[in-house]
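Got a structure for you, written out below as structure tokens; questions coming shortly.
Of the protein chains in this complex, all but one are displayed in their positions.
Naming follows writing order (A, B and C), and every chain is counted from residue 1.
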């Protein structure tokens, strides 16, 4: 989960990384109570990149211009995303702009310090200019100095920049981040350093032990561009696409394999949803069934979906338990007066107790497959048939 | 530097270690604005032990009794120390009282977890009951569970007590402590744990990187019993005793050796003062001279001191530089109309440029010795002579 | 080196967790020699005839040295449980739990490297040697003894492919799930080494997924060091780019740490396998045929 700039800067401030005086603006009228002196910069708080080029960053000299600019920025979508908040910040004159980051190298399985003298908007494009120090043993400040020297810094800047890198690394470890970037780190004519923009990506799996971060991310408004996604429990991995077949599966690898088979057969997935394997630390077979039930309920609301392909490879969860969930789902919807034709389901089950699942689904007229290829192909065929019907 | 109970508990609270609702009482009238319900316990905030037995801890049921008890405690010295502050705390019913601590084992050069089921007033007397886990590698919570099991705890208590030990260890490391103790850790009938009293010793050398602790310790009032010690720079090691000879020396080992020689010759030191070796990271010869100058100035105010034995083994600091400091000191005091007989000085110098030091001190009639034994013996003799004079 | 036999003694950490109890029962039913469980606060109890201890240390004092531990504790306790096992001298640590924070894994991997410990997972079904021993949570019904070694990342996909192999008459010698998380202990390459030496394995199936670079590394390693026939499959060929597909390992973004290299996509992985002359299956159902062909070819070679 990526934080917004003003949230990242809040964390920088806590770590003693210098940031400019700034103020969060929730509404243009907040600018009348501005506590920092003009001239200021107003910055759209969106996650999307390229906001500067898109007009999401404006310099203003007085309140009247500021309010007008704020109105404009609040109504300016950046890559389809509207800001909920702006950041009003002092202006800063940099002599030089650096790029600094700490990321987790997932292959080396070590944190990595990154830095470049070529910071600013195009820093990430100039990847070959970025220097790298792998933190192999315990981190010690000399690792940060190594980066500063590799970046080609000299004199006092070695000390001031490596001190920032050290704080970034502490932030990275203390808050379990996936990535933290300062870009640019402004350097004034007098050699003062200032974090002018920043990016913090928190690790979702570690959020549970950082309540202060969880609060930040939950406060974050949902970007406007996002379509209404079905209300799903947080532990389901749901990905929205543009076709008409829903794929409901258990386990990431199997979900992808199923997606591939649908794709290879010419189908267009509307979305896919991984119910999770059965290695979830607190999971029991009952949990998997409950998750399936909720998933089906949520997907039933999506008008684009023509076919739901359910592929469950059971372990502790029996085939008949899975079939029973589908049965309950169909009956409940029928009872609620919102039936969905059983024909829209294609089910593939593997595991124990398959025979009684067969009986159960046959009674519901839900097609059941044992072979994965067959199920995927049938789902694509069915979606095409239904499409033709709709078009007629 | 040892913190007071209420300060220790403040740190416990920050770490999530359960402590009782409490309120700091600076004056008996503060009890009229008490925010915790009666009955409460009023506790004298002194560093000395044994305050319970001495009457420094009192249970009260209402405001009238509380104000009276507070008056009494504020005027009750514990081992000569008057409290500046009391702590008003809720009452707690323990079923059992444990002892928990984290200390630094200076010989093993490792932190050590300590715990005992026999907590309370006599815990430290029953040292053989205290269990020990040396934290040899990186600390991980299982080390705390090891301690809990060694202590003989069972069931849920293993988890709740080891969680406290884990927090204590984090506090120990985060704040660079020499020692942290919870005694007693109360355990209620329902198995709830509560830190009822605590002791935190911060490491003086690390204080500079913990401004929040430095603030606490500077706020701490000086115990009343302590005599007025001369105003000395913080980096001088001054120890006050009861005799009439001041020993001023450089380096801890040499200071002790000098003290031993004075003692062996039958002398009674009034105090001794280690100016520091010359390994102080920022020290230069000029620093040592400046420290000597300040030390002499401060000791001149102590009426008990008959003789000042100066023993400086110079390295970068020459003998003549040391002699010059003594000369300046004597001349300044003369000029200020507060002369002190040069005969009261016994000086021993070793190092380069001894000859000009000899000349300088001879002119001042300050006796100079090259041999340490001779200087110590002369200082003792001189003190005896002066004593006899005074008695006449 | 990995020390794991049919009679290996196994410990279960987190045995009183719901899934720990299920896992313990599963292993015991398969015939695994589960000698003890650990769950702080539950020492002295018995679960499914398995004695439960408060700490690993106490368990080993009672039952002697064990060969492996399977960890089922909650995600934020996994690092501690694994360090406890390592401190007690256990050198094969399976982490079944999902959702372990990556920086915990960074610490654990360092400790494992220092001590020569095999860490499998997190988020792993474990190891199964069909008909002999199960360390982990594989559903037994999909597996049968045979000569195909399986290495994969994601549990249910390994099961799917084992099932198809079993149905095609191809039993398995050893299946391992290295785990689906972003940072895992043992790697594809390490398991290729094991299977290459393993006498009962005659062919190896690598079940890759998009994200990370372990398939690319495995492909290079096969070209350099593996004698036995190997075939590969990569899931995620139709996956949308830049989307999170279920676990963190499966994100394709131009990760800065990669410094822009085009790795981690299905295309890059398939190209790497082709480069290494490893036959690639485009769907699970092609795998049994490819294995049969490979076995025939190598058998042919062996005869020469």
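One rule holds for everything that comes next: a contact is a pair of C-beta atoms (placed from the backbone, for glycine too) under 8 Å apart; a residue touches a chain by one contact, two chains touch by 3 or more.
Given the structure is predicted, the values throughout are model-derived calculations rather than measurements.
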| item | value |
| --- | --- |
| Contact list for the unshown chain, restricted to visible chains | A, B |
| Contacting the left-out chain in the complete assembly, out of B:48, B:112 or B:214 | B:112 |
| Chain not shown: contacting residue from B:20, B:103, B:214 or B:324 | B:103 |
| Residue of B:214, B:350 or B:364 in touch with the missing chain, whole complex considered | B:350 |
| Identified contact with the non-displayed chain, of B:10, B:81 or B:178 | B:178 |
| Among B:15, B:241 or B:324, residue touching the chain not depicted | B:241 |
| Those residues of chain B which, in the complete complex, touch the missing chain | 101, 103-112, 114, 124, 127-128, 130, 132, 173, 176, 178-179, 203-206, 208-209, 237, 239, 241, 249-257, 259-264, 274, 276-284, 313-316, 350-352, 371-373 |
| Absent-chain interface as seen on chain A, which is shown | 137-138, 140-142, 145-146, 149, 154-156, 158-159, 162 |
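What we mean here is this: only the chains that are shown with their structure count from here on.
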| item | value |
| --- | --- |
| Graph class of chain-chain contacts, one of line, ring, star, complete, other | line |
| Per-chain CA centroid nearest to the all-protein CA mean | A |
| Furthest chain, CA centroid comparison against chain A | B |
| Centroid spacing, where centroids are CA-atom means, of chain A and chain C in whole angstrom | 27 |
| Separation of mean Cα positions, chain C and chain B [Å, integer] | 57 |
